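Only one protein chain is missing; all other protein chains are in place.
As written, the chains take the letters A and B, and residue 1 is the first residue of each chain.
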Amino acid sequence: MMPRLPIIVFALVMAAIPFIPGVPPFWIVLLDNIGLSALVAMGLVLLTGVGGLTSFGQAAFCGFGAYTTAVLTTAYGVSPWLTLPLSLLVSGIAAVLLGLVTVRLSGHYLPLGTLAWGLGLFYLFSKLEFLGRNDGISGIPPLSIGSLRMIDPGTIYFAIWIAVLLCALLTLNLLDSRTGRAIRALRRGHVAAEAFGVQTPRAKLLVFIYAAVLAGLSGWFYAHFQRATNPTPFGVQTGIEYLFIAVVGGAGYVWGGVLGAAIVVILKELLQSYLPYLFHGEGQLETIVFGILLVTLLQIAPTGVWPSLTVWLPFRPKRKRPDTSLVLPARIRPAITPDVLLQIDHARKQFGGVIAVNDVSFDVQAREIVALIGPNGAGKSTTFNLITGVLAPSGGTISVLGKKVGHAAPQQIVKLGIARTFQHVKLVPDMTVLENVAIGAHLRGHAGAIASMFRLDRADEAKLLAEATRQIERVGLGDQIDQLAGSLSLGQQRIVEIARALCVDPMLLLLDEPAAGLRHMEKQQLAALLRQLRDGGMSVLLVEHDMGFVMDLADRIVVLDFGTKIAEGTPQAIKTNPEVIKAYLGAVA
Amino acid sequence: MNAGGNTLLSVSSAHIAYGKVEAVRSVSLDVATGEIVTIIGANGAGKTTLLNAIMGILPLKGGVTFANQDMARLDIEDRVAAGLSLVPEHRELFGSMNVEDNLQLGAFRITKAVAAQSLERVYTLFPRLKERHKQLAGTLSGGEQQMLAMGRALMGAPKLLMLDEPSLGLAPIIVADIFRIIGELRASGVSVLLVEQNAQAALQIADRAYVMELGEFILNGPAKDIAANTRVAASYLGFTHEGASVI
Partner (left out) sequence: MNTTIMLFLLQDGITNGAIYALLGLALVLVFAVTRVILIPQGEFVTYGALTYATLSSGQVPGTARLALAMGIVAFGLDLFAGRRALHAKLIARALAIDIVLPAAVLALTIWLAGHHSPIGVNIALSLVIVAAIGLFLYRIAFQPIAHASVLVLLIAAVGCHLALQGFGLVFFGAEGQRGPTVSDSAFIVGPLRFTGQSIAVYAITLALIAGLWMFFGFTRMGKALRATAVNRLGARLVGIRTALSGQIAFLLASVIGAVSGILIVPITTLYYDTGFLIGLKGFVAAIIGGLVSYPLTAIAALLVGAVEAFSSFYASNFKEVIVFTLILPVLVLRSLAAPAVEEEKD
């Protein structure tokens, strides 16, 4: 839940400012500029701070918004209010086209890609005849409602700030939802999110478009505020400045974007107006001081100003305990007619010259706990990745309930009722335990981004959170439900991953080293939980190094060594198997 | 408290915090020259945190003295120069460089002549590494990587080697090998501070042991006594002794 009161107070203060007697008109201009930058920065917060996609190119989307309305209003006499949807649409379409290429880029290629098209578009704006080349377009009509023409900064002020507040609310709503959780999970890599059915390329494209539309809106306002456009404010330098605004404010926080805009715009203004007095008008001093201040600020507050500020705020948003009486309908599951749930037949995976999994075959039956053991590098995690669709097998077949799933994507595998945990915990550390676990129920909810923005998703959302709460209580972490996942011990984080997997309502649970980091007592509790799940009809395939735990729990054990299956059988048979002793257990077992 | 010899490492009332969460509270520990000391406890108890803080990777409140030198103000690099060495849980090898380069870099702080001797010694201790000296570290098996990490640490001729979970993810059969080599290290005069989840193996080899739970030492003493303790046996070794001592 977001605190309503501070937002209302903020809105009232902003509404009152122009009416305070003696406020210099120049302050209003500054506030207009802050609002314009805040709109772009807010999009960047979502894109970069939350989604982890760094973009240098946001200014170019402002350009699309501004030039669309500039051309239509000056050359074709279209009313500014009609060009608003068109400006947003053009920015959005540009974002789709650029985004389709950009979101496919991985790692550092992505920001660099945005730098490239950002530069390219700037030069395009400044070379195209119908956009007025370097001179741009002037004589853009002001916004007007009836006879009220928003020519002076004081009137457009209201339009700008209403837009800022509305966009902030919509963005906050979006973040606090099923789609929002998917977006927030992006920054931690795509594997975990995809394992629970999140279409990560689509989620990335969504934030990309969202940020671009906000930038387009800012550009549209800019055109009617300045009543002229030229390429300069849409270049990469400005794009970098927007990024800077978001980082200074606090890249992960919507209000950080607004705060950052205020800091940067005011700072630049102060430098431009006062430095010449101090230093008798020597050239570009403000850029020098601005650059130095920027570096200094980052050294003092590397995570941005907003988070350092909120530490001092008295109110602390408190989330209501979800109502666990709400029930999420169980996943529709096929009757398990054959006893074999999962069949792996001569599965093979080759990385270059290295064979990680070499013709491995085994199966998992209904209501069975199977353990996969072997030294690190034996191919256990690779086998998991083959089953869950993270990697495509180089050969052999994997079938679930008799159906081949050869090259299915992780999102399709989870739909079949196979849920997993990871050897290296993949939770979002700055999300609460509840929010992390709720990602597991992603496919069991239906509300989309638009519904979330307008809070039409609450019934759906309440059920998801109720289910997540139930699973958290089931694994015994009810007391930690509102803590940030990153603040738990590694052992507890592994248990959170199990709760998240249980939210899928799976028929097969794949656990990668679930007992690592647990004490003996906790291991016994985990074993009891897994037995209870099995007796309830679930199957478990687990990788584990703790032989005591495995021998005690598993119905069947499969031993891998150097990618090859060297033995399979009951714990008793494995313990005494000479080959297993030679390759893995050693004499001590 | 020492089994004998001079105190090499002494940690007194150490507190280590991640932000506001205290991961380690009021912990004191010492290691004498020529000793193997182990810290056992579940993952998340704070063992890795403690080792990292002794090494200077994490800030620590309290005192750390090593070889009669106050470590508190020194960076990681200075602690390495003082003869303290850590083989971290994730080994932190230079994956895209070959075995020999990794080892040579281990001797970054010492002269070339001494480094040559070190290399000789490491290859005798780990003949496997000599066989693979041109192979890239990232392509070694888990056991070989652990050997390389230990070898790299030994290249700097440390006085104290701190090992964080050397058995993690290794086949039990390789674990036995690693523990044999740790025993040999003591014979060659290197002291060892060993953090292990595999309490059984650790207690067999160590002279003394500390038991850590939720960021505090709840027990310490000669390894034999610790192994015989019922509480330890029940929570870490997974079995109960007949007639074992009660805390």
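To be clear about the criterion, a contact is a pair of C-beta atoms (placed from the backbone, for glycine too) under 8 Å apart; a residue touches a chain by one contact, two chains touch by 3 or more.
Quantities reported herein were computed from a predicted structural model and do not represent experimental measurements.
J.: Which positions on chain A touch the chain that was left off?
T.: Touching the chain left out of view, chain A contributes residues 48, 54, 101, 104-109, 111-113, 115-117, 119-120, 123-124, 127, 188-191, 240, 243-244, 247-248, 251, 282-295, 298-299, 302, 385, 390-391, 424.
J.: Using the touch rule from the top, list residues of chain B that touch the missing partner.
T.: These residues of chain B touch the chain that is not shown: 55, 57, 73-77, 80-81, 85-86, 88, 92-97, 101, 104-109, 152-153, 155-156.
Note that in this section only the chains that are shown with their structure count from here on.
J.: Can you list the residues on chain A that touch chain B in the complex?
T.: Residues 354, 374-377, 487, 489-492, 516-522, 545, 547-548, 561, 582-589.
J.: Where on chain B does chain A make contact in their complex?
T.: Residue list for chain B touching chain A: 18, 21, 42-44, 139, 141-143, 168-176, 234-238.
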